[in-house]
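Excluded from the complex is one protein chain; the other protein chains are retained at their positions.
What follows is subunit A.
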Amino acid sequence: MDNSLLRINNLSSGYGDFQALFDVSFCLEKNSVLGLVGANGAGKTTLFKSILGLLPREKSMIQFQRQDIGHLSANKLAGLGIAMVPEGRRLFSSLSVYENLQIAADYGRKGYWTIERVFELFPILAEKQKMPSLSLSGGQQQMVAIGRALVANPEVILFDELSLGLAPTVVNDVYAAMPSIIESGISAILVEQDIERVRKISKNLVCMREGKIVLSGAASQFTKEQLTTAYFGE
């Protein structure tokens, strides 16, 4: 039985004349986490931008629930159920924590995740809901970014550099929420620099280098050495 939710088929893309992705193919299964690792410049963020339609791609290069979606814009993809937690959070700086979540509730899909449920997941946000979003610490801002994506009730969340710039204890807090998110029926692609952490949480793993996939398969089948070699090259 085909359990695929999001399928990337020979995706090639880039910035103008510069090609950054070369025939990238993989599949995200339903109710699972796919870890995407690679050094800086490997093409991970470019891949997310291509999926979201911020960079050129062809219709059949991306399939969601077996439908071609490579021609759709970011707002239409959000309607289908693809959300993103972008690198650097990108919160709405003039809005409060509550308003950042409210806008996702207004424009997103209806479902299990509500603002109240996000506050249960991250109780600190309930305490700080009236505060300007940018007055929060980096970890709390990351929680707002995750909460904002959740309130839109997506099928898939693309997490870009979830732990970037956060203290290790804060990263633990953020990752502690992941099981609840996956249990609610959301699948995720997780871009992360920390190979060990991503290997533990992911069902499948993809390693990229210089815009190409150099290793992919079940996360449990790879040793740390294999991953390190794929990550940095020979």
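Quick notes on this one:
Note that a residue touches a chain if its C-beta (ideal position, glycine included) is under 8 Å from a C-beta of that chain, and two chains touch if they have at least 3 such contacts; residues count from 1.
FYI, contacts and distances are computed from a predicted model.
Comparing "Oxidase", "Tetratricopeptide repeat protein", "4Fe-4S ferredoxin-type domain-containing protein" or "Branched-chain amino acid ABC transporter permease" against the UniProt entry of the hidden chain yields the protein name "Branched-chain amino acid ABC transporter permease".
Among the residues A:20, A:78, A:205 or A:219, only A:78 touches the chain that is left out of the figure. Considering the full assembly, A:104 is the residue among A:36, A:104 or A:205 that touches the omitted chain.
Although one chain is not displayed, its contacts with subunit A can still be listed: residues 52, 54, 73-75, 77-79, 83-84, 86, 90-96, 98-99, 102-104, 106-109, 115, 129-130, 148, 152.
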